[in-house]
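Report on one structure; see the data block that follows.
All protein chains but one are shown in place.
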Amino acid sequence: MTLRVERWLKTGIAALITIPFVVPFLMLLSTSFRTFKDYIDNPGGLPGAFTLNNLTAAWTGGNLGGALISSFITCVVACVVAGLAALGGAYWFRIHQGRIVAALRWTLVAGWAIPTVAWLIPVFVILTEVGFSNSRVVTGVVDGVSSLPFALYLLHTFFRQVLSTDILEAATLDGATVLRTFGQIAVPLARPALAAVTALVFVWTFGDLLVAATLLQDPSVNTLTLATASLATRENLNLQEQAAAGLVALLPTLLVFVFAQRALQLGFGGGGGK
Amino acid sequence: MRKEPDGPARKRRSGFSLENSRFLDRSLILLLPLVALEAAVFFIPLIYVLNQSFYDWEPGAVSTFLGWENYTTLFGESQFWQVVSNQGYYLLGLPLWVLAPLLVAYMLRERVPYAGAFRTIYFIPTVMSPAIVGLVFRSLLQDDGPINASLRAIGLGFLAQPWLTDANLVKPVIIVLVLWAGFGTGVLIFSAALSAAPQEQFEAARLDGAGYWKELWYIAVPAIRPTIALWTLFQVVSIFLFMFSWVYVLTNGGPGLASTTMDFFVYQTFITFGFFGAAAAQSVVLVAMIVVVALVFVAVAQLAGFISGRRNAAQDTGR
Partner (left out) sequence: MFDKAFRHRTTALALAAAGSMILAACGSNNSSGSSGGVSALLKPVPKAKITLTVWSFMPGEYTKGPQAYSAVVKAFEAKYPQVKINLENMPYGPYFGRVRDATVARKGPDVITMYGGAQAYSYRHGLYPLQNAMQPAVKKNLKFVADNYSKDGNLYILPAGTYGYALVVNRRLFAQAGISPAHALSSWSNFLGSCRELSAKGIQPIASGWKDGYLFETFMYMMSSEMMDTATLKKWVAGKIPVDAPMFKTATGYILDMNKAGCFGGKAALGRNMYDDAFNQYYAGKTAMMVTGSMSTAEQSYHSVPSTTVMRFPQVPGSKYTNLIDAGAETGWGVTKWTKYPEAAGAFVNFLVSPQAETIIWKTVEVPPNLKNVTVKTTTPMQKAFVPLMENPVNHTGFEAFPLTVLATYERNAAPLISGSMSPAEFTSQAQSAFQQSH
């Protein structure tokens, strides 16, 4: 196959693949900006009448401004918790070997195997007992911990590939303590993978409903995802306002993605050319 | 890269060695937050739930001890086995969820203009919250929804199906939706891994006359083995734990029990019905199922050399 044919074929296939991704997004846009009457006349069809009412109603009715702030708090806390704890742990597992160490590491990764509703209920009970209900920071911590096993696995894999024994040995030769090596060598090297972890944890925490609904019961601290779900009542699904709120949610997560694009390219590659 | 010889760790001149490192030194402080957080959030609650699974757990009343009864009742329910078989069916999606992004990432590696733009578009699902995605697809997949309408408009009306209410179609549809949701992330991850792999081997293979597919199978895939393993493990866990929002929004487990997953089953028993003891037992069984499946996966992956066990540890850049 000539190069030109290959180019056209590949580009064509890539373009075709975009269709199933663009169409649902257009559907979301259309549902957000159609009037109610236009929507019920032809739910699946092309939009007829444009309105900003859904957006304004969702924004005020769902207090989306405050919800964005709440989401920001929980997501940042989650990223910090998951990032730091996984970073330290991944490094510790990198510099320790042995069957018991590996078993401990796999156990910690296996924390992921526990269904959320099973650990969430006891955690909720304890937090309520000690008075930490409706705390966005605590919710962020719990969200961060729920992603911790994945972050650990990812960062450890990264360290395995990037922190060669030579580097570690050289640091020891220089007289550095473990903590010094961690701070001055491992952490800077880990930046790409850490950025990747941060991006994923941010997106997952942002889209989480179950943890937020359980730990945050006061509507004034709703995250954006929770606020969106709250727009539905017993009888009225309120699809249009939910769609409008979904559009609002796209903005912060899109920003994170732009950051993630770059970071993931660096992060998963194993840290720069060798 | 220097290849380390097989065998036990050589004692280095500096005295630095990974095999004989002490556990209880100051480096423990790096491990402590991780262990403490996971213990507090995952493992202590799990032990508590495990304990409660042997009772008729009734908060606010007397919880009678039941021994194994919650488990025997569970294993005797045909509903439970139907859900287990659903999980097995969903596992069939694994090759699709791994191969599709892998192939497309490899395709985008070269000779595609604006590859970055394509990857961005594929990533749209990840920045849409799962609940919203579910609502959008609920509308799209209705009998008189846009997908069927388009099929009918272009004369493919016989392909228009009741996507979410036909027991034979609902699981394949959900498998495709899960692919849709994870595709962009997979493409991004594999693209990054491919671009960070040493490029000389690709050129060498091409000079040797290797074709497109040979290059993929013999050069690209081995180069990014750990990444493939990571992604696959992630998907395996997702089948058991991250299907909830799809099922909840799209089908509520139906038609019949055709789309019900274990995590949805557990949620319904816990929250909707309040059968706490039964739900606790279900949670424990679910954890066991995931551990078994993951162990099988890890064993297979180690055998295939996809992740390093002790045998091929030497192939890592560090040990």
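Every chain is named by a letter (A and B) in the order it is written, and numbering of its residues begins at 1.
The rule is short, and it goes like this: a residue touches a chain if its C-beta (ideal position, glycine included) is under 8 Å from a C-beta of that chain, and two chains touch if they have at least 3 such contacts.
Being a predicted model, the structure only gives us computed values, none of them experimental.
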Contact with the hidden chain (one of B:Asn51, B:Thr72 or B:Ser85): B:Asn51
Identified contact with the non-displayed chain, of B:Ala39, B:Val176 or B:Leu216: B:Ala39
Which of A:Leu26, A:Leu46, A:Ile100 or A:Leu173 contacts the chain that the document leaves out: A:Ile100
Positions on chain B where the hidden chain makes contact: 20, 22-24, 35, 39-40, 43-45, 47-48, 51-52, 57-63, 138, 141-145, 162-167, 251-257, 260, 268, 270-276
Where the missing chain touches chain A, by residue: 37, 39-41, 43, 98, 100, 121-122, 124-126, 128-129, 209, 213-214, 217-219, 226, 229-239
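Operating definition for what follows: only the chains that are shown with their structure count from here on.
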Chain A and chain B, separation of their C-alpha mean positions in angstrom: 15
In the complex with chain B, residue positions of chain A that touch it: 3, 6-7, 10-11, 13-15, 17-18, 20-25, 27-28, 31, 43-45, 81, 84-86, 88-89, 91-98, 101, 108, 110-123, 141-142, 144-146, 148-150, 152-154, 157, 160-169, 172-173, 177-179, 182, 200, 203, 206-207, 209-210, 224-225, 228-229, 239, 242-243, 246, 249-250, 253-254, 256-257, 260-261, 264-274
Chain B to chain A touching residues, read off their complex: 1, 4, 9, 12, 14-16, 18-19, 21, 23, 25-31, 33-35, 37-38, 40-46, 48-49, 104, 107-108, 111-113, 115-116, 118-133, 135-137, 139-140, 142, 144-146, 149, 180, 183-185, 188-189, 191-193, 195-198, 226-227, 230, 233-234, 237, 240-241, 244-245, 262-263, 266-267, 270-271, 279-280, 283, 286-287, 290-291, 294, 308, 316-319
